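Can you read through this structure? Questions will come right after.
Note that one protein chain of the assembly has been removed; the remaining protein chains are unaltered in position.
After this line comes subunit A, so read on.
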Amino acid sequence: MSSDTVSLVPSPVVSANGIFKSFGGVPALVDVSIDLIPGEVHCLAGENGCGKSTLIKIISGVERPDSGEILIDGVSHSHINANAAIKSGIQVIYQDFSLFPNLTVAENIVLTAEVARRRRLYSPASVRPKAEEILRDLGLDLDLDREVSELSVADKQLTAICRALVNDARAIIMDEPTTALTHSEVSRLFALVERLRARGVALMFVSHKLEEVLAISQRLTIMRSGRQIVTGPTTDFDERSISHYMTGREVDESRVVSELDATAPLALELVDLSLAGAYRNISFGLRRGEILGVTGLLGSGRTEIAESLFGVTPADEGQIKVNGAPVRIRSIQDAVSAGIGYVPEDRLSQGLFLEKSIADNIVASSLRSHRTRWGTLSRDAIASTIKHYFHGLKINARNAQAPVRTLSGGNAQRVVLAKWLATSPTVLLLNGPTVGVDVGSKQEILELLRVEAAKGMSVIVISDDAPELVSSCHRVLVIKQGRLTHILEGDEITVDTIQERMSA
């Protein structure tokens, strides 16, 4: 790049310079520098636990760096607090959303803007139009008077996005904002990002979906284990090179599916299962050792089917058979004793005890199977289970005693997965098992499912990530408006057919 073009580039709104940060002696960031330039989307990519969220929290004043400086409009701060960052126009969509569950959607959206404006009084009526406007801008249909605790994950994420956008921010940082969103919502978000960019807002974007990274950004920084590996114009990269920089090796996303024994007995069978308003007449069988994909748009009923199988919202009609025997599933308790496990969509709020250690969380649901002959807990058995999954899932933490709250988003996800795998259920339902997991680890998690399936577990993967379904599933069911419309098998399972059948 010649010095001429450099001088044309507007000066950064925010930059981080030589940031170092470690937690309890373990380095999380090592000499990282990054610029957020007006009118540019800067993507941050890297494996789970490489320090992306930590860098963001340092820029937004939530964490203090050990050394290095944050420059806002060229003014150096050794550290800033959250309040000061917001006042200078930096808005963040946090990975865990950081919403107020007890307040309404409207209030969640406008409250931070009011803080930034140093308001003293608050009038629900006068701030409402702003919330309505941002919903219109994004073409969203959120109930502003609903309490956030009652929302689905996707709606929570949308609320968090609206909150960051309602401020007239000069820099917007989005930490995995699309994990729970459908394609149409993602494209609306991207359209809005383009408009913001045209207005000269500086943006930073984190995602594990590489096609999103390539589509949205102009500049890309790749990190590995807290170090900045490379920064450059996005046009210099493709999916292959990004995952290579991220992991330091080649990532293979090709289809690996074992030969399923045609005579394998049915582990789970659904006969005309219906739930009013959610899905109708769903029938299918799941063989022992089979990995079955269930896909469909958000709101198609795919999640509801899983929740009925797990007893969260029991079905109205129809029959469920486990290992050939009919079972009545009216509660989660029923489902668990029938041998069904469920990894929910909203992991951070439903699946984990955040203050407890990784180890405690892993064995939380399977204590029953770790009993000795005398009914006491077997320490050895527990320790070996913990060790097995801690290493098997490559959970990135100092040791298994670290509290789950200190884990990166993707690693917390693995702990939930470990917890359910440890119960060794007959049928394991996974809702979006690799959402928020980096490309390399995604394959490792899928491989783990393959191994468990080969050992006789039956797995249902609910997902709208087509490549993931292609890479791991024996069959894929497509749900549309509450009905089972297609069953894809063998060669039919390709990314294109799945996407076509889902939306057609």
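Throughout what follows, a contact is a pair of C-beta atoms (placed from the backbone, for glycine too) under 8 Å apart; a residue touches a chain by one contact, two chains touch by 3 or more; residues count from 1.
The rule is simple: contacts and distances are computed from a predicted model.
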{"item": "Chain excluded from display, named as in UniProt, from \"Cytochrome P450\", \"Monosaccharide ABC transporter membrane protein, CUT2 family\", \"2Fe-2S iron-sulfur cluster protein\" or \"succinate dehydrogenase\"", "value": "\"Monosaccharide ABC transporter membrane protein, CUT2 family\""}
{"item": "Per the touch definition above, residue among A:10, A:277, A:326 or A:456 touching the missing chain", "value": "A:277"}
{"item": "Hidden partner chain, touching residue among A:119, A:240, A:255 or A:330", "value": "A:119"}
{"item": "Residues belonging to subunit A that touch the chain removed from view", "value": "60, 62, 82-83, 85-87, 92, 94, 98-103, 107, 111-112, 114-116, 119-123, 150, 275-278, 299, 313, 481-482"}
